[in-house]
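Take a look at the structure set out below.
One chain of protein is taken out of this complex; the other chains stay put.
As written, the chains take the letters A and B, and residue 1 is the first residue of each chain.
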Amino acid sequence: MHTKTLAQLARDLKARKLSSEELTRSYLARIERFNPQLNAFITVLQEEALVAARAADARIKRGDVGVLTGVPLAHKDIFCTAGVKTSCGSKMLDNFVSPYDATVVERLRQAGMVLLGKTNMDEFAMGSSNETSFYGPVKNPWDPTRVPGGSSGGSAAAVAARLAPAATGTDTGGSIRQPAALTGLTGIKPTYGRVSRYGIIAFASSLDQAGVITYTAEDAALLLGAMAGFDPRDSTSVDRPVPDYTAALEHPLKGLRIGLPKEFFDQGLDGRVGAAVHAALTIYKKLGAEVRDISLPNFWLSVPTYYVVAPAECSSNLSRFDGVRFGHRCESPVDLLDLYTRSRGEGFGAEVKRRIMTGTYVLSAGYYDAYYLKAQKTRTLIRQDFIAAFENVDVIMGPATPTPAFGLGEKTEDPITMYLNDIYANGVNLAGLPGISIPMGFVDKLPVGLQIIGNYFDEARLLCAAHQYQRETDWHGQIPKGFQ
Amino acid sequence: MSLTSDEVRSIARLARLAISDQDIPRYADNLSRILDFVAQLDKAETASVAPMAHPLDMSQQLRADVVTETNQRELFQKNAPQVEAGLYLVPKVIE
Partner (left out) sequence: MQWETVIGLEIHAQLLTKSKIFSAASTAFGAPPNTQACLVDLGYPGVLPVLNKEAVRMAVKFGLAVGAGIAPRSVFARKNYFYPDLPKGYQISQYELPVVGRGSVEIELEDGSSRRIGITRAHLEEDAGKSLHEGFEGISGIDLNRAGTPLLEIVSEPDMRSAKEAVAYMKKIHSLVRYLEICDGNLQEGSFRCDANVSVRRQGEQKFGTRAELKNINSFHFVEKAILYEVQRQIDVIEGGGKVVQETRLYDSKKNQTRSMRSKEEANDYRYFPDPDLLPLEIAESFVTEVRKTLPELPDEKKQRFMRAYGLSAYDAALLTASRELADYYETLVQAVGGEAKLCANWVMGELSAALNQNNQDIAQSPVTAVMLAGLLKRILDNTLSGKLAKEVFEAMWAGEGNADAVIENKGLKQITDSSAIEKIIDGIMVANPQQLSDYRAGKDKLFAFFVGQVMKATQGKANPQQVNELLKRKLTG
């Protein structure tokens, strides 16, 4: 069963070809068997999952059934789940049990989905390799000496190794799309505001957005349809109807205008990844799409802009972790300052501290204008580029990452090298646009991803474009050796 | 851009992060590199560009003034390191 897509499993459940309990047991068994070598899960909800599965089976029996009833999934450990440890990959929250559900968690629970567990991630979602997790790095199922990407690395590894048919993720600067690309999966980051951020432990509030990591665009369409929509508890969520993403999958691509930004193919890109993009475009052309060369002249500003905006917001968002109301508290603080500095110093890892300090610096008196205000302006330039591009094209395509998965420990020494891994992702978050990464082949036997960027709220078109490609190819159907 | 050890210490203090002396040089080096990297932004011409704080041009939604929250102190304080008589305890606050 584990080789089936989420959509297939959902159909089988509905047709009562299998029970949710059977399915859940099978995934739990795989988690038990494979997780020790992958480290994809921080928490496995053995008993709770079975209780939920049985409840789902009862619902199915009654005929009280939604598309997703009984389908198991895993949540990135950044989503608050009531009564369950929610660590955000940090020692700071190692002892934290959320008293409430994130909106996404609540909606998927209400849809009858079964939560298998909480997946590993870079600490507070700050990282591109899953190496900053307090719970240790996650291995890439395609090659255990390599990273799965990050920060939703646990979600990606779990789905790639078929330990869960799908997992949620969050994407602040590529954290869904990059790990999906590096593990041969489909990963969508919707438009900022499309999915509620309520209950997602904030990294950078103006960039964070929840999405999913799945096998196919069809799977993603099903899940996104259930997650998306206005939430009165999130002021930045958008009150706008959610289209039927599944229905939109079958729209023909004929006449689709694809923009290919020349800046995506500059130095830094592995030529073989570039070649894979062009091969994918050949298929799109066959499907009737038209490829246009475009330019995003301010593309070069996206990573530096991101590394001012994201740390600035994170430095403030993470101030609430002070050892007073929840989270790690140091032993025997001598005074208030000691309580704060030691609790935070001990509770946060090195990358989180680096970003908090960077953010503190760029917001501080005397530097605000030169860094933060400047980055807010360059952010405008980046968005304007995209808006201009979308006047002439329907989607933008390019590589999801410059290279396939890199080795564990390979980029931990130099933060900048690590940051540049998300060069094609950051700008999309800064503009608030939707983006999806889909498998488009292999380089050195490692999967690489095609990124499709859409206009605001154009998720349906992205999913459709991804789906049509997936009907022509089988990159998304590949399973890493040892996990078949 | 090269941050001195003292500058790193003062940023860490502002951010309430205890950093051991032996780690200071590494942070100084990392942060200096990050700041150098983001200093590229200087090259962008932004004199007539409006700053952008949000990806979407929307305005704030407003909530009706209704009390719906109930007392859940016991539940919420389960995560608290130190409470007594319903209060969160901290070393004495000196004003």
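Simple rule for what comes next: contacts are C-beta pairs under 8 Å (C-beta built on N, C-alpha and C of every residue); 3 or more make two chains touch, one makes a residue touch a chain.
Keep in mind it's a predicted model, so treat the numbers as computed, not measured.
Student: Of the residues listed, A:Thr5, A:Thr191, A:Ser206 or A:Thr358, which one is in contact with the missing chain?
Tutor: Answer from the full complex: A:Ser206 touches the omitted chain.
Student: Using the definition of touch stated at the top, determine which of A:Tyr135, A:Phe326 or A:Phe386 touches the missing chain.
Tutor: From the options A:Tyr135, A:Phe326 or A:Phe386, the contact with the absent chain belongs to A:Phe326.
Student: Name every residue on subunit B in touch with the hidden partner chain.
Tutor: Per the touch rule, subunit B residues meeting the hidden chain are 14, 16, 53-54, 56, 58-69, 71-73, 76-77, 84-95.
Student: Of the residues in subunit A, which ones touch the absent chain?
Tutor: 79-80, 86, 88, 93, 96, 98-100, 102, 197-202, 204-206, 232-236, 312-313, 315-316, 318-322, 324-326, 336, 340, 360, 363-365, 368, 372
Please note the rule applied: only the chains that are shown with their structure count from here on.
Student: Take the average of all CA coordinates in subunit A, do the same for subunit B, and state the distance between these two points in whole angstrom.
Tutor: 23
Student: Can you check the complex and tell me which residues of subunit A touch subunit B?
Tutor: Counting only subunit A, the residues touching subunit B are 95-97, 99, 192-193, 206-207, 232, 235-236, 238-239, 298, 300-301, 303-305, 307-308, 315, 319, 322-327, 329, 333-342, 344-346, 348, 353-354, 356-358, 360-362, 364, 370-371, 373-381, 383, 414-416, 419, 430-433, 456.
Student: Could you pull out which subunit B residues touch subunit A in their complex?
Tutor: 8, 11-19, 27, 30-31, 33-35, 37-42, 44, 46, 49-56, 58, 60-61, 63, 72, 75-76, 78-82, 88, 90-94
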